[in-house]
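Take this structure, written in structure tokens, and hold onto it; I'll ask about it next.
Only one protein chain is missing; all other protein chains are in place.
Every chain is named by a letter (A, B and C) in the order it is written, and numbering of its residues begins at 1.
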Amino acid sequence: MEQTVKAKERKSTALFICMTALATAIICVATMVIQIPIPLGYAHLGDSCILLASVFFGWKTGIFAGGVGSAMADFLTGYSQWVLPTLIIKSVQGFLIAKICRNREGEFKILSVRTALAAAAGILEMALGYVAGGAVLAGSMAAGIASAPGLLLKGVLNIAVFYVVALALEKSGVKKFIPVK
Amino acid sequence: MAITLEHVEYKYSEGTPMETDALHDVSLEIKDGEFIGLIGHTGSGKSTLIQHLNGLMRATSGDIRYNGGSIYAEGFSMKELRSRVGLVFQYPEHQLFEVDVFTDVCFGPKNQGLSKEETEERAKEALSLVGIGENYYKKSPFELSGGEKRRVAIAGVLAMRPEVLILDEPTAGLDPKGRDEILGQVVRLHRERGMTVILVSHSMEDVAKYVDRIMVMNHGELVFNDTPKAVFAHYKELEKMGLAAPQVTYIAHALKDAGFPMKTDVITVEEAEEAILCTLGKE
Amino acid sequence: HKLDPRTKLFGTLVLIAALFVADNLFCYILAAVFLFGTIRLSKVPVKHIVKGLKPVIFLLLFSVVFNLFLTSGEVLVRFWVFKITREGLLRSGMMAVRLIFLVMGTSLLTFTTTPNQLTDGLERSLRFLRVVRVPVHEIAMMMSIALRFIPILVEETDKIMKAQMARGADFESGGLIKKAKAMIPLLVPLFISAFRRASDLAMAMEARCYHGGEGRTKMKPLRYAARDRAAYLVLLGFLACIILLKIFL
């Protein structure tokens, strides 16, 4: 029995790296590829994937996968001037979500006030961040604020997607695959 | 009642320097109740071809007719077409998502807008067709073995009661017994239900054993379209395309070259056995 | 453009800093000379870089229009409630140039550096962070694995979508809730397959003796060449000029 425990501990570094890397890749792909038509254009699913990754995997993955995954999507799709703001905004978003949704013991439930708060906080932070980012890049507050309604609408859709997918994932017994930290 | 392709072309990234021909002037006909094998090496265009048959990809030029009507005509329902022409992709992992096996199989008929009773009835029927018993209904599809997953995936498409069933390498990665089981069930569907089946496969032995007609794709072109015996007679050309004939065909040719008088158009072990015994018996 | 990725990163940072510091015409002229000089040296076709501007056109127009009309100052033209002021004209022009230069500079980096080189460059540049216990090696490892899997996951997303569409799934129509629900058949298989890949990959890494950054050697260690040193000198000179211009003009 003792050996298997050791084997598990040893495994954690590589597994944690791979899980986080895959979460990063999913966030990047969801941002770049999956597009859903909504009023005011198209929404991507980057934010719901950040929510999923941060809620399921915790703050370390949240910061890295959220920030880097989204920044990579910006870099690869040619919005390279957004890379830096995105990196900051989405890292904070991942961190906030993961920290708020867990209680002191580090447990979480999908259907709980904490998770709802976490999702709302994450989306608000994202919207505020991009408004500020737009303002800095364009040099005017108005340009930033003009993008706010679209951002919020996307945020709402992403929260909805997060909930239905998180519940489905939980039911399918994904928790088994998640490395324990 | 048939699918006809007329001079279908498909180009990737048309109009850019990266333009590549994925399908080149493909014309063919699939009649009702046929069992067809589709072979070709990786990248020969066979996946592109089957995705055209149910409208997942749109031909750059040419026409595809389903039961006489062009599928590109205005007002033609692609959703309808997709429920008539069922396509099962290679990896079952790409389509299984529900909490349990039964609900997953219900996804297709539910999308067709059927009532709950009808949906469940069809799911039960489809699962029994692929030999998945009721004790599996409440299991998570992710806990199944490779062969079982594959069968549930096929049931997921069968539940839509398609008229044509296209299977993209349904046996890849399975052990020999698992391969035989899946193919056996497909053959039963074909024989008992009269379903049109298109089997994409890398195994010449399997294709030789089951299908009525073989279509061979190479570099986006349909190069052979004939009975298995006729196609495997071109075994040297097939080899140049990175394909082969069943091993028994090679045995027959080797024997003949060594001076053993026998017919060479054998494609299954039974046929070869009969032919060899026949020659030996005569002497 | 055979510079060390670290040099390129630093260069881009300098350019961004310079653009935000710059507030007069001479600064911009200098930045322009610098930017176009680098573009010429890099041999990246100008057409490609101009193409990179497309996605920001909306933002660009917006900020130009806003600054144009809403800056108070000496009025030049006036019609109805709109007035264009001298300051507004100057400001919006500067904003536009700043934004264009920013995009051009960053897309130059995109065109001359592969994401992998960037990862390498970042890993080395951030090595000092190890002192404050930031796992720089692990971060770089994650980046490069993520980059390897992005194209694979793009392809997989496409396959899953098609497999579900063959079962009659509809990703486009319906209200918000219906659209959200339509994502289950796509995202659940995507996540599950990603978990599988991650655990397979972790196993393959372990099988090849991966055990963190300790005691690892590098196949392609980064080394500064003479041209990098020259580039750093030019960059520092450029930065100094900008600051001098800002202070004395």
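Points worth noting:
Please note the rule applied: contacts are C-beta pairs under 8 Å (C-beta built on N, C-alpha and C of every residue); 3 or more make two chains touch, one makes a residue touch a chain.
Throughout what follows, contacts and distances are computed from a predicted model.
Not shown: a single chain whose UniProt protein name, out of "Simple sugar transport system permease protein", "Pimeloyl-CoA dehydrogenase large subunit", "Multisubunit potassium/proton antiporter, PhaG subunit" or "Energy-coupling factor transporter ATPase", is "Energy-coupling factor transporter ATPase".
Among B:H202, B:H219 or B:H234, the one in contact with the hidden chain is B:H202. For subunit C, the residues in touch with the chain missing from this view are 116, 144-145, 147-148, 151-152, 196-197, 200-201, 203-211, 215-221.
By the touch criterion stated above, the residues of subunit B touching the omitted chain are 41-43, 145-147, 172-178, 202, 205, 242-244, 246-248, 250-251, 254-255, 258-260, 269, 272-273, 276-277, 279-280, 283.
Going forward, only the chains that are shown with their structure count from here on.
In terms of which chains touch, the assembly is arranged so that all chains touch all other chains.
Legend note: the chain whose CA centroid lies nearest the centroid of all displayed protein CA atoms is A.
More C-beta pairs in contact connect the chains of B-C than those of the other pair, out of B-C and A-B. Averaging Cα coordinates per chain places subunit A and subunit C 19 Å apart. Put simply, the C-alpha centre of subunit A and that of subunit B have 40 angstrom between them. Contact with two or more other chains is made by residues 168, 172 of subunit A.
The set of subunit C residues that touch two or more partner chains comprises 184, 188, 192, 196. Looking at the complex, you find that subunit C touches subunit B at residues 156, 159-160, 162-170, 184-185, 188-189, 192-193, 196. On the side of subunit C, the complex with subunit A involves touching residues 16, 52, 54-56, 59-60, 62-63, 66-67, 70, 91, 95, 98-99, 102-103, 106-107, 109-110, 115, 138-139, 141-143, 145-147, 149-150, 152-154, 157-158, 171-172, 176-177, 179-181, 183-184, 186-188, 190-192, 194-199, 201-203, 205-206, 210-212. Subunit B makes touch with subunit C in their complex at residues 51, 54, 56, 79, 82-83, 86-89, 91, 93-97, 107-108, 111-112, 142, 156-157, 160.
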